[in-house]
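Rather than the whole complex, this shows some of its chains in their spots.
Per-chain residue numbering starts at 1, and chain names A, B and C are given in the order in which the chains are listed.
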Amino acid sequence: MRVLGCVVGVAALASSFALGWTLSGRAARGEGEPSPAVKGWTKGKGWGPWGKGDEVGALNAMTPETIRTALGMVRQGKVYDLGVPYDAESFRWPGHNAGAIMTFRGPEGVKRQGDFAPAADPKQNPAKLAWHSCALFISDNVGTQIDGLGHITAGADDHWYNGFKEANWGGNFGIRKCDATTIPPIVTRGVLLDVAAMRQVDVLPSHYRITVEDLKATAAKQKTTLRPGDTVLIRTGTLRYWGKNGSNHDKLRQHDSAGIDLAAAKWLVEQQGAILVGSDTSGLEWGPGPKEQATFIPVHRYLLIEQGVHIGEFHFLEELARERAYEFCYVCMTNKIRGTVAGFALRPIAIR
Amino acid sequence: MRVLGCVVGVAALASSFALGWTLSGRAARGEGEPSPAVKGWTKGKGWGPWGKGDEVGALNAMTPETIRTALGMVRQGKVYDLGVPYDAESFRWPGHNAGAIMTFRGPEGVKRQGDFAPAADPKQNPAKLAWHSCALFISDNVGTQIDGLGHITAGADDHWYNGFKEANWGGNFGIRKCDATTIPPIVTRGVLLDVAAMRQVDVLPSHYRITVEDLKATAAKQKTTLRPGDTVLIRTGTLRYWGKNGSNHDKLRQHDSAGIDLAAAKWLVEQQGAILVGSDTSGLEWGPGPKEQATFIPVHRYLLIEQGVHIGEFHFLEELARERAYEFCYVCMTNKIRGTVAGFALRPIAIR
Amino acid sequence: MRVLGCVVGVAALASSFALGWTLSGRAARGEGEPSPAVKGWTKGKGWGPWGKGDEVGALNAMTPETIRTALGMVRQGKVYDLGVPYDAESFRWPGHNAGAIMTFRGPEGVKRQGDFAPAADPKQNPAKLAWHSCALFISDNVGTQIDGLGHITAGADDHWYNGFKEANWGGNFGIRKCDATTIPPIVTRGVLLDVAAMRQVDVLPSHYRITVEDLKATAAKQKTTLRPGDTVLIRTGTLRYWGKNGSNHDKLRQHDSAGIDLAAAKWLVEQQGAILVGSDTSGLEWGPGPKEQATFIPVHRYLLIEQGVHIGEFHFLEELARERAYEFCYVCMTNKIRGTVAGFALRPIAIR
């Protein structure tokens, strides 16, 4: 084994120069072998802690090596767009504000108003150029989202991840710790667990509770192995009703309540090491949950506050499901707006 | 070391088979040789046309192969965040609307209002969960941007890329052709041309005109070869004054007028095959241009309307420059909001 | 009669010195006598024209004398608030944008952010002062409204009152002729026509068509005489369902379709000289009208475009109806926001 070790080591070194990642090393590990150590994760316990003042949570586990590994999964160069098109008519959770997308400036208006001299002056503008721009009134919790670690608070002191408290870090212009600017660009191995397919339905029924057993059965059926550091995306099928803009509120609302229960969330994080958990619904979790639970959204509390695991919402998984694309490189960058509690109207991608 | 070199060569060859892309082939091509054919590009002429009804423009040239090639440039797994943090105080071009980021719901307010029963009812919510969400009033032309192909219009008929006219495709809710939802996820080879460094300054002076000669001199100094299909990012140094939120309007405005002239834009597209041209200013182009030109923003007209080449703005290039990271994989996904004319408050990344 | 006439004349003169209006003179006119001449009104024809460039319409007929007369109707000093409280949940016509009222600054946020030095510095602010202010995203067509003369357009040239055309006077920031700043403060005699009471119902049924005969029967039952220059308010009873914020959309939508037909509008203006016509619904007019009509809102076209008569909407008439207060002084001042096409969230008053 010493020789092999040496060769592997050399090859790894070599490819890190030549290609930048360790495909061969990873491929050599059998499915039954222990997962390689992942920064900050302890099996049975989950992620962190990452230190006083940390605003990043489980995504701290991304390293150049994990990023290279994730990118190394790409074989075909095929990109799947996981974002849904958002507009003012799109379904949203009712606790967020309505929106509008408005033509702020348009060429006719620019010319009529005549308020911008370089455009209004025929000598400066014989080509009659003008511009469009839009003004948006929008929530930071619409469309395809990544919930930031400050989205949910708990307790009489209204604290969020890592003990940040409203009295210290709240404000009029959004949150001042764990806002969306603190979410790093996300590049990870991604896995789709198509629970709807496992259940042999197009879409899970209303209020369907996705359990640990469902997830295990799905992974087994797909022959998919979860690895620590994965982004895990769970398909209910709800977004087959999104259409061009999510205006079929009735259909979406109906299925949007399917999701994982708390035990499933714990299994994903503590046993499998998920670094990001997402789905194709507005809230990932099963709702409404059992009466005895501590709150109306226990999965959010667990993932965001306790584990520092970001949540992906309204990820469009239909095309991945159709092509049985269960493993891929997941890439998502949230917008960079100070104070915002989530990335919104995003366009994450899966690359194979 | 010879052995190591040999092993490296073999590993690279192996991975070119295993992974399906042509690193070695590309590396073998000498600088003097003709560029490989790139879909839709003709040297001396530029991009397209892509057909009646096309809304994508030059980005149509991205293929699984180009994407694999771009991802294959990654060696270290190091990610550079090219987005600037935006807030209501950030510098913007005055033709766009002012903005606000507002705490829409916060835990204290949620509890005081008591309007959401599952949170207000102590029996359902003993954990006292609540949430933050923000409402945003924002322009689609702020922060780090990708201008869409409908941003700029020309002529008495106010047409944009591919002949789409305001009378047909304008509207109250933004544009109905070439909106931001039509911009595909962008994964290309990226190149930084650090003109400021070539000029041996921290930042180019106000109204500095970047010419073809400047770009050639920069590429030569950097030993950087442009290739058809590249995203080309041109550094003026302006964003060294962005700070945490771009609130130093005076400094930013001063340098923001440095940029490329029309001939430089043409050279980049027609001679070099740039698929996306960006910079670290709000408008990429030199301003105000010469009196004899056809309009106040000839580069926008040329790139967006005539060539179907998207424009990148306010890309943060300081870290790349500091590390002399001149070649990388560029990845950017715009938000997916119907009607919007640009991707805004983005977070493109460069990966090496 | 000659003596009486003389005395009336003297008394009128006298009271115009002493009190400023002509109560006795007006009271002496019998119901069968011709209406006194009203500036700009011709029986059988209606209002205007008021000249090229006029943006005011029928409200030009208000004069110091008519204002004194209207104020002179006050006997008790009792003020009726005709405005409905608006918030983000209020019913509105679906063609206008959703809204939000947001705490922009609040004392906790001001203190936490610490961004305003005079408040943040304990030396300057030992009293710990702070402030509330709200940001609103709102339509100019919500709550209690006065439609301006540019609200509705007609024809291929999209013209509004007095021939102002979109191509000349439209713009990105609202309209540039007949915006709400051109609506003068309104002080007129006001009359309530309680059609619901005449029909002996609490509220008119859905789609109820109020005809000329209904209006005549109502006036006769109430013993109310209309006079040229009157503001006429027509009660359907719809706003009995407004409650604290108009959130009962189903009930409001149901009755909101009751209203006057085109003939009734013409009778009010051409035969009776109404200077402003309003009701307790979102659109005043009966809807949907007969198939043979020229458009979906013929009353709006007639009143606003052809007659230059402003329209009052969502006027709360329940208290007036309860007290059978059929004649009063009507006072309404619209907000003064450039570009806006209507006064919104208003609080007109009736004074008796």
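The definition used in the following text is that a contact is a pair of C-beta atoms (placed from the backbone, for glycine too) under 8 Å apart; a residue touches a chain by one contact, two chains touch by 3 or more.
Model, not experiment: these values are computed from the prediction.
For this homomeric complex the structure file specifies 4 copies in total, of which 3 are displayed in place.
Note that in this section only the chains that are shown with their structure count from here on.
Inter-chain centre distance (subunit A to subunit B, centres taken as mean C-alpha positions): 22 Å. Note on chain placement: the centre of subunit A and the centre of subunit C lie 50 Å apart, centres being C-alpha means.
Residue positions 100, 102-104, 108-109, 137 of subunit C each touch two or more of the other chains.
The touching residues of subunit B, counted against subunit A in their complex, run 4, 7-8, 11-12, 15, 18-21, 23, 63-68, 71-72, 74-79, 81, 83-88, 95-97, 100-108, 116, 118-119, 124-141, 143-144, 150-156, 158, 160, 166, 170-175, 181, 184-185, 187, 244-245, 288, 294-298, 300-301, 331-342, 344-349, 351. By the touch rule above, subunit C contacts subunit A in their complex via residues 88, 97-100, 102-106, 108-110, 112-113, 137, 167-173, 176. Subunit B meets subunit C in the complex at residues 100, 102-104, 108-109, 135, 137.
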